[in-house]
Structure formats: structure tokens, C-alpha cells
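After the C-alpha cells below, expect a handful of questions from me.
One protein chain omitted, others in place.
Up next, chain A:
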Amino acid sequence: MAKLLKNREILLVLAIIALVFAIALRFPGFVAPANLARVYNDTSILIILALGQMAVILTRCIDLSMAANLALCGMVAAMINAAFPGVPIPLVILAVVALGAALGSINGLLVWKLDIPPIVVTLGTLTIFRGMIFLLTNGAWINAHQMSDAFKALPRAPLIGFPVLSWLSIVAIAAVYILMTRTPVGRAFFAVGGNPHAAVYTGIDVGRTRFLAYCLSGGLAGLAGYLWVSRYAVAYVDIAAGFELDIIAACVIGGISIAGGIGSVGGAVLGSLFLGVIKNALPVINISPFAQLAISGTVIIIAVAVNARTEKRKGRVILKKAEAV
């Protein structure tokens, strides 16, 4: 039982249940299955993005450019659809996933081949990607009436009880779970983050592994770009501005260590759901949506403080005084 309570995922599940229960005490409608499914659906995009960010953070890197990548891919998807409404939607999705992965690979190459610190690279590409949207469109919006019906309908289309959007996130979770736990690449993500020197000696190319993590996060950002634009039926320069913080917050809450090497798919999903429940509960319990930014900030700080406490016990203390800083 004590071991069970130390498990981060179970603690998070309990925290989410407690949160939902507290809201349900005053607003029983919130726990109706249909509403919970809506909350999950609303969180789907965040989950997809958090999965990519998790892979990057596991390798001791960070991707601040995900939201900008999403916006650029979403805009390109909308532009393709507006210019050639006949192009089948799966092809559009494939194109933007490839574009997202290509943009992510730019981050990856700069980190791999030039050894530039990841935070600097992605801070730079964050502004470059957003600026590129402006260059593409001259600041113009693409509105609902310029998009084809099929483009807008796909995420909403019901499939065995749930919208396609929810199903896509479930597929992404399953795919990343298999990648993380059943493939050499997934093990390499953990190895590189846990101890890069040891990873080199076991024959893992640290730079290449990081590159692959950035390609993954980029590809998922591309997918999320299409989903975002088709769901909200509008594309402009500033969509998802600042969303990179929510993605990192979801990962940190989910127990993914910013120092690399520690984390799980379950953690990323639960961290996203925790934020998703809060976001959907705010209007219900009558708190201004303006409070959301401050709440995410507070939750990030609390989560990182909790993470630091649980991680401290790891490893053997050789020099007691040096460790007691």
C-alpha cells in the first residue's frame, strides 16, 4: 500500500478524482459521463502535444517551439484546404505531420550537429516559426467559410460513441506508449536523459536520439496543428500563443523530470488531464477565465517542487557535505 502511494501515476489519478469530486459536490452535472467525455475531448490536443514534449524532456532537452510549430502547421493545413478544397483530408493531415516533423528536425539538427543549448534553439525557432506564418499570410486570417466542410467535420465526426479527435489522441497515446516501452528508440530516450555519458558507452548516439525526439514532437505538433485549426475553424498568426507553457506544465505535473531520464506516458496523459479538468471546471465554478494563466503557473511551481523532493532520494550519496547544498 505504501509503495502504491509513492507511485506518481496513482497519486495523480487520486488527485484528479478528488478534484472532480470536489467540483461534483456543488455541480453534479460535471461528473455526468457525457460531460467527462467532453472534458477528455477538449484535452485531447494537449495530450498529443504533451506526449511529444515528454520525449524531448526525457532526453534532457526542451521544446519551447511546439505551439509555434502547431500554429504554422495549422495555418498551412488551412491554406492548402482553402486553395485546393478537393485535396482529401487524410492527405492534408499527412502533409502537415511531415511539415511539423521537418520543422522539429531543424531544432533537432541544431541541437545535434551544433551542440547549441536546446532552450536557445527553441526560443529562437519559436519566434521564427511565428514570423513565418506572418510572412505566409501577411497577417490575414483564414476563416470558417474558406474551409471545406469535410476539413471542419473530421475532428467532430462520431465514431463508436466518441469524436474522432478523442480517438486520435487515444491512438497517439498507444503509439507513443509502444514506442517508449517496446522499441530501442524508446529505451534510448530514457538512457540519454538518465546518463548521457553511459549512453555513449553503450553505443547510443546521444545527438541522434535527441534529433529523433525533436522529430517526434514536431510531427505531433503538426497533427495538433490540423486538429486545432479544424476544431476552432479559424487560423491566424497568434493561435495557441503561449500554449507551450501549458504543454510543459502538463509534463511537469505528470512527474516528467526536467533534468531528463524520468517520466512515463501515463504521467504525461494524467498531467494533461489534470490541467484539462481545471480549465473546464473554471467556468463551472464561476472563476474568471483570466485566472487560468496564474493557476497554471502556480501548478507548475508546486509540481516541480514536489518532483524535486521525490527525485532527491535517487542515487547514492558519496560526499555527504557536497550533496547537502
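Here is the rule we go by: contacts are C-beta pairs under 8 Å (C-beta built on N, C-alpha and C of every residue); 3 or more make two chains touch, one makes a residue touch a chain; residues count from 1.
Note that contacts and distances are computed from a predicted model.
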* One chain is missing here; what is its name in UniProt, given the choices "Autoinducer 2 import system permease protein LsrD", "ABC transporter ATP-binding protein", "Aldehyde dehydrogenase (Acceptor)" or "phenylalanine--tRNA ligase"? -> "Autoinducer 2 import system permease protein LsrD"
* Structure fact -> Given A:52, A:74, A:100 or A:196, the residue that touches the chain left out of view is A:196
* Which listed residue, A:120, A:159, A:175 or A:284, touches the chain dropped from view? -> A:120
* So which of A:66, A:248 or A:281 would be touching the chain we can't see? -> A:248
* **Interface with the unshown chain - residue positions in chain A** => 60, 62, 110, 114-117, 119-121, 123-128, 130-132, 134-135, 139, 196-197, 200, 206, 237, 242, 245, 248-249, 252, 258-259, 288, 290-298, 300-301, 304-305, 308, 322, 325
